[in-house]
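One protein chain is absent from this view; the other protein chains keep their places.
After this line comes subunit A, so read on.
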Amino acid sequence: MSESSSPIRLDLSSLREAPQDVLHLLPCEVEHNGSAPVARYFTPAIRQGSQEKSVSFRGRSLKGQEVIVPQGYVGLVLKEDQRPCTEEEERTVRLKSTFGTLTVWNLERAPSADDGLLLALSWPGIAEAIHAPVSRKEQ
């Protein structure tokens, strides 16, 4: 995580054609960078309860909730195909897919309004409110 000064190019040309992805945010650090058979091992084991979703990962119980990306926003999955060789080199990040919802999982208890990610998603609404011009009437 260097604070490089070299520009980063975000290639969004394929935004419209980009496929939608299914996202799961796990409360675990998995030391793996690459594909995983989510559709074969994980998705089919998810149970939909009356209140929450449940599943297990490596024998740990997870409870989940589907979270919708705030209105007016879109979730992007980005990928850097080639790591730069030098610090100064311009970097290009490609759009891999987009998402409109994601499932947030917690260990043993369902995510609640106090969880960081759910709190974070309230920011766009707050940001809009504090940056909106104030009309005379409201003053």
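Just so we're on the same page, a contact is a pair of C-beta atoms (placed from the backbone, for glycine too) under 8 Å apart; a residue touches a chain by one contact, two chains touch by 3 or more; residues count from 1.
Quick note on the criterion: contacts and distances are computed from a predicted model.
> According to its UniProt entry, is the unseen chain "Ribonuclease", "RING-type domain-containing protein", "E3 ubiquitin ligase complex SCF subunit sconC" or "Nucleolar protein 6"?
"Ribonuclease"
> Using the touch definition up top, pick the residue from A:14, A:61 or A:101 that touches the left-out chain.
That would be A:61, which touches the missing chain.
> Which residues does subunit A use to touch the chain missing from this display?
Interface residues of subunit A facing the absent chain: 1-4, 8, 27-32, 36-37, 39-42, 44-45, 47, 56-61, 80, 91, 93, 107-108, 116-117, 119-120, 122-123.
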